[in-house]
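Below you'll find the structure I mean.
Here the complex is missing one protein chain, while the rest keep their positions.
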Amino acid sequence: MEFSGIFWGVIGWMIFWGVTGSIVSRRVYLHKDLDTSNTGLVGSMLGAATGPVGLAFLWMKTPEITTRMMLFPSLATVAVFMLTFSISDPGNLCVTNGSFVASQISNGLIIGIIYGFMALGLTLIFSILGVVSFAHGEFYMIGGMITYFFTTVWFPELGPIVGILAACISTFILGAVFERVFLTPMYTGKVDRPVEYGILITFGLAFTLQYFIQATVGANPVKAKRFFDFPKVRLPSAEDPWLIKTSRGNMELFDTISISNPRFTAAVMCILVFLALMYFLRRTWTGKALRAVSLDRDAAAIAGINPNKMNMLAFALGSMIAALAGAMLVQAFSWLPQVGAIPAMRSFVIVVLGGLGSIPGAFLGGVIVGLVEAAGTGCIPNAQKAASYIPAYGMIVLTLTLLLRPTGLLGRKYASGTHGKV
Amino acid sequence: MTELIVKKLNKRFGGLHVLKDVSFEIKGAELVGLIGPNGAGKTTLTNVLDGAIQPNSGTVYLNHHRIDQMQPFEVAKVGLGRTFQVTRSFRRMTVLENLYVPAQALGTKLSKAEIHDKSMEVLEFLTMDHLRNEYAQALSGGQQKLLELGRLLMLNPEVIILDEPFAGVHPKLMKIIYKYIERVNQSGSAIILISHQMDSIFSLCNRLLVLNYGDLIADGPPDDVKNDPHVIEAYLGIDEEEAE
Partner (left out) sequence: MNKTHAPNIAGVVLIAFFMAFPFVYTADDYPYIMHILITGFFYAILTASWTMLAGYAGQFSFGHMGFMAVGAYTTALFSHYIYLTPEPTNFCTEFAFGDGYLIVLDPIGVTSSTLKQDCLRQAMEVWGDGVAVTPMPVWLGITLGTLMGGIFGFLIGTLVLPLRAAYLALFTLGFSEILRAAISAEIAVTRGQAGIELPALFQDGVTLFGKHFDKTDKLPPYFIMFFLLLFCLGLLGLLAKSKFGLFVRALREDQDAAAALGVNTTRYKVMVFVITSMIAAGAGATMAHYVGIISPNNLVILQMSLIVAMAVIGGVENIVAAAVGAILLEFLLEMLRNSFQIGPVEIDMTVWRLVFFGVLLMLTLRFSPKGLLVPTIDYFLRGHIGKETVAKRGQNKPDDEPGSEAVN
């Protein structure tokens, strides 16, 4: 970085005014008898983006806080941050090379969709059972492993769909059985602290599954072969391939954006399954019953829905979604028994960012985290450092979310209940 | 002498104005009933007095200490105790330990043995001394309610706010609670009693406060309040059968 002094100076300034804004704005609003639920977010973002000027305006006028008032300062803060970065490091690829940026953004978007899809499973489990499944990453890993064995080792002739289906079915069953055996005491008041019990027991499951796979498969990384090859396409023409150009493993758009085949197919598949899932949740009786249970368990039970069955279904379905994400990505990454840890944590970040229990929030959160990670890995000058910090990017997002807006972007205001801020 | 002075208390939740200029004074060992329809602001008033919620404006003085800006634990130490609408015993602590918490938190010079003796005395009064080493979660709902009342005694409060102490309580236990209220009152502390059971309120209290959508619409002896046209309109008129 050429002018790191400028960069850290501005960051320090932003942090100072952000912290001041979040604390003082709350006081000001409280003093004026106004709603203070989002003042922390607005104050900090406005402070970070505009410094004392915007804050003075906010404190003098104390306008009612609307969604816009949260959105624009947040975007402005991101813009100021990016501007500072580009000024202080003018030689960076992220500043000079437009196609690199476009490529990073589109790859961030695509991987973000997959992340969001995986987090969707977690949010589904949470909204029905009130449990944050710490075994989510292990289901992801197992989904990938099963798909790998089906498509690459045992039945390479059968095609990827069979492998993916096998992964889905077996994790669905595993999730259902686990829920029946280990999670049922939570609802009957048999355990003293159900939430903590849920955390610990899924933690135990994660531990067991991870080492079970390591014991049976081994600790060496495996790699599944690509599910299918792109047809060779040159549009508009072979001589002038500026719109779209594909090779077997890669796709190039506008001559600049390069997307790898496995990620692309995974994202498309995730979107398709997501649509199917939305149809299931909105249009079928079982789906509606699931949503009813997530809104009000007791009322749903009175209406003739067996909430225990819905618990089982939700846990199995949520775990299956994680496995499906793994099954799609096993062709993109090399696979290890430990591979689930980082996606699991990423999913936690996404659901907290999007709002625990919110399905659109999970997708939005996924895309944001995908973009942040793409920016983090692409733009930090020292590539080795950038790679080492990958787990931290999401966690920084998580920390900021919990401090500034614990309900998440689209969270229901009281969805957190006993689990979060009261 | 106990003196609780509430002056022009206001509390808003967003657009909702839950307490509107509520003012009243309680002097000495009064037994005050606080009534009002659901959503009248009774629980909010309790939370504000207790320090769990800070009011937007107004002041509360308890024995010349300003308590409206204090944290709940400071308020408790000044001498205001409260129970919760839903019983909240420390479920996985023994009955005795439940009583030790407020006694220790008070930070008085009492030795452990003295605290123990006092706890045993309270338990005997509540006819629960045989349960002293049981975990609170093993107790029945009514017993947990008694335990919560017992905890308050350990705090030596000047003012006690009882939020629905009679809800879902067996008549036998009701007698003990009556005895409890009598005891607290005789020791010189004031009691604010929140209840929907009109017969209990009218037989126990010598003064009633009536809240209606944040307004304190009546303050006086039960008979006056009963005949107050505002109260009848706002409250008694609606669920008359229940009140009679």
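Letters A and B name the chains as they come in the text, with residue numbers starting at 1 for each one.
One rule holds for everything that comes next: contacts are C-beta pairs under 8 Å (C-beta built on N, C-alpha and C of every residue); 3 or more make two chains touch, one makes a residue touch a chain.
Remember, it's a predicted structure, so these values are computed and weren't measured experimentally.
In the full complex, the chain left out of view touches A, B.
If you put the hidden chain back, the residue from A:177, A:215 or A:303 that touches it is A:215. Within the full complex, the residue among B:11, B:42, B:151 or B:207 touching the omitted chain is B:151.
For chain B, the residues touching the chain absent from view are 50, 52, 71-73, 76-77, 81-82, 84, 88-93, 97, 100-102, 104-106, 126-131, 133-134, 138-140, 142-143, 146, 151-152, 155, 170, 172-173, 175-176. In the full complex, the hidden chain is touched by chain A at residues 126, 131-132, 181-182, 185, 191-193, 195-197, 199-201, 203-209, 211-212, 214-215, 219, 341, 345, 348-349, 352, 356, 384-385, 388-392, 395-396, 398-399, 402-403, 406, 416, 418-422.
Keep this in mind: only the chains that are shown with their structure count from here on.
Distance between chain centres (mean CA atoms), chain A to chain B: 46 Å.
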